[in-house]
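Partial view: only certain chains, each at its native spot in the assembly.
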Amino acid sequence: MAVLSEEQTMLRDMAREWTTNESPVTAFRKFRDLAPACGYDANAFKTMAEMGWAGIVIPEKFGGSDFGWLSLGLVLEETAKTLTASPLASSALAASALVLGSSDAAKATWLPRLASGEVVGTLAIDEGPRHNPAAIATTATKSGDGWTLSGTKAFVHEAHGAALFIVAAQTPDGVGVFAVPADLAGLGLATRKLTDSRSHANVTLANVKVGADAYLGGSDLLDRLLDRARIVTAAEMLGLAEHSFGVTLDYLKQRVQFGQILATFQALQHRMAELFTRIELMRTDVEAALAALDSSTDVPAMASLAKATANDTLHLVSREVIQLHGGIGMTDEYFIAFYIKRARVLENAWGSSTFHRDRYASLAGY
Amino acid sequence: MATAAKEQPDALEAFRSEVQDWLAANFPASLKGKGGAMTSPYGADSAGPEGTAWRKALGGKGWGTPTWPKAYGGGGLSKAHAAILNQEMARIGAWNPIGGMGILMFGPTLLEYGSEEQKLRHMPAICTADIRWCQGYSEPGAGSDLASLQTFAEDKGDHYIVNGQKTWTSGGQWADWCFALVRTDKSKKHEGITFLLIDMKSPGVSVKPIQMISGMSPFCETFFDNVKVPKENRVGEEGQGWTIGKRLLQHERTNISGGGGRMAAAMAQGLVATAKEALGTDAQGRIADPELRARIAKFEMDWRTFLLTTQRITQESKAAGGVSEVSSILKTVGTKLVQERSELLIEITGLQGLGWEGEGFSDAELAATRGWLSGKATTIYGGSTEIQNNVIAKRILGMLDHQ
């Protein structure tokens, strides 16, 4: 655990306590089985917003607390431990597009409502099942004062509950980032149900018209936004890895086979020691990348480092925890497989390890 | 086989004509290529009345189990004759409708350990697949450590009263009979186990399907509440159950690791074709992502190695006249590779490879997702990878006991 400020420690402890008591894994199971139309656990998110978490990366003048990305990461890590189905990350990323962007009107319209949790926002960038920001085909053409957007965004997370989409599209001058309200004519959703039981949809924009104020920035903004998405996703992945590991450790300490507690088998001890080591390394990268966002230091490389490490580590951990549980882990009645079902979605969002190793090497000049 | 063919070529060719005629008369052309029905829990019968008719026809002739003894409902054919039957069936797209655990696991074991009465009573219906069997081995507290099972069969003279709970009963909800390991002596671990055949319609038997993480329910929990089992349904002696049960598990392991050549080629090809489509190709026709291309090649090479190893071990076993010890590696290697393939497929296809249900995914894609999840069990059941490694270390490498 990084050395935290007093307010960060308080925030983390509060998140941990709330998650443990108010949003355990059973809450996720209920959410999954009910499958609400909004695609997230609305009651949980309401409480989270009341505690101020929706405004952590939003400036105070727009109703946020401006606690920064490490603080947001701490909360996401804690709430991810029990798979809390909240749009906190997506909404924070949408807010950061506005904060980093150039449209004062968009800030004034959306940031206070995002900070209070009154509305949810999300990113709509990729257009295929694999992260590829170089392949954006959605177009934004000028029409009068504003723009007309056309194209399809794939697997947009939290699409069902979002009031605001942050959309990347090709303008005549290169990629642009736009704030697109969900209720505009021509915008449609097609649900894509994935293993994690969360909200994903293809978002179709058929000549959707937005004003000039909807334009937030160009490819530089998009890059900064994507790095935030990668790092915040890695923070959630850290929570998944940590907690599924902890649950497995507890299981091994009580399960008896061959007259012996499983935890006392040396082969399992060494595998758990390896996982522990890997998760500690993952924690390092995730926390360092969050801190890099707060200090604006070497963000692109740290984002690729954190996401690649998070991918590889969670991939291994999510497989091992199932194997180590044995038969019980294969039943839907037990919960350990929820982690692998969510893990693979996050691994494939915002860049696989292959993508990020390639990017890291290119950033380093080889 | 080759020798036999050389000795009696005329007889064999005569048999080939006989088979051709019989198939022409009995295999419904409409069932051609519908062998996939066998993966349904209802087997051939899921292909409709014609499927049932075909099952009864082939099963009734004993040709669903062509080399099993005729006296017990098998075909009584030599290997050479059975090969001709297979060739002729393959030639016209016919498939064997006789399957399930009765064939794969229980039948061979009963042939080896059953009494004459038991064989005459149970084998014919296995050979026709009229009776379906399930396996009562694992218990909630006895997974890898199967011998610690607690389901108790109390001796009541001419019968036992069975109480306890089994789990992972494959197809328990559809089975007519169960072959089960039960405890008849609490003072001994392995030697206290007995092999019983239990009619699933007996009063006191109840089953509860287990929903798996793949969303499917191929297994059940099975409860025995004062179930009366006549002693004639005991296979072997009291206390011999562990020996018989282990023998049966050898059949299970072979099946889990198996996977024929055809499926194998498809495995690698499917991956390459999918990758070319998902990732694109360069001017030389290479998969455009070089790191993933290398990993696909590694998978294909590993898979080929696995198939060649299966072949090698089969040949060696034949030459040596017994199962090679090395066969213990086949299960761990095969199951690991199948899991690797599923994971690699997800990485190649991205989020499209994680579809759970609904619009936007092909049936094949959804099946791949479910298969990825259910495949996690292959390294757990039938002797987990950890157990297999213990076995290799101790039995093959002689590394003694670790305790």
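Going by the order they are written in, the chains are A and B; count residues from 1 in each one.
We adopt the following convention: contacts are C-beta pairs under 8 Å (C-beta built on N, C-alpha and C of every residue); 3 or more make two chains touch, one makes a residue touch a chain.
Because the structure is a prediction, the values reported are computed rather than measured.
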{"item": "Protein chain stoichiometry for the whole structure, using the labels that appear", "value": "A x2, B x2"}
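We adopt the following convention: only the chains that are shown with their structure count from here on.
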{"item": "Rounded Å distance between subunit A and subunit B, as computed from the means of their C-alpha atoms", "value": "41"}
{"item": "Of subunit B, residues touching subunit A in the complex", "value": "138, 141, 143-145, 148, 167-168, 210-213, 215, 278, 289, 291-292, 339, 343, 346-347, 349-361, 369, 373-374, 376-377, 379-381, 384-386, 389, 402-403"}
{"item": "Contact footprint of subunit B on subunit A as seen in their complex", "value": "128-131, 154-155, 190-197, 200, 202, 256-260, 266-268, 315, 319, 322-323, 326-327, 329-333, 337, 340-341, 344-345, 348-349, 352, 354, 357-358"}
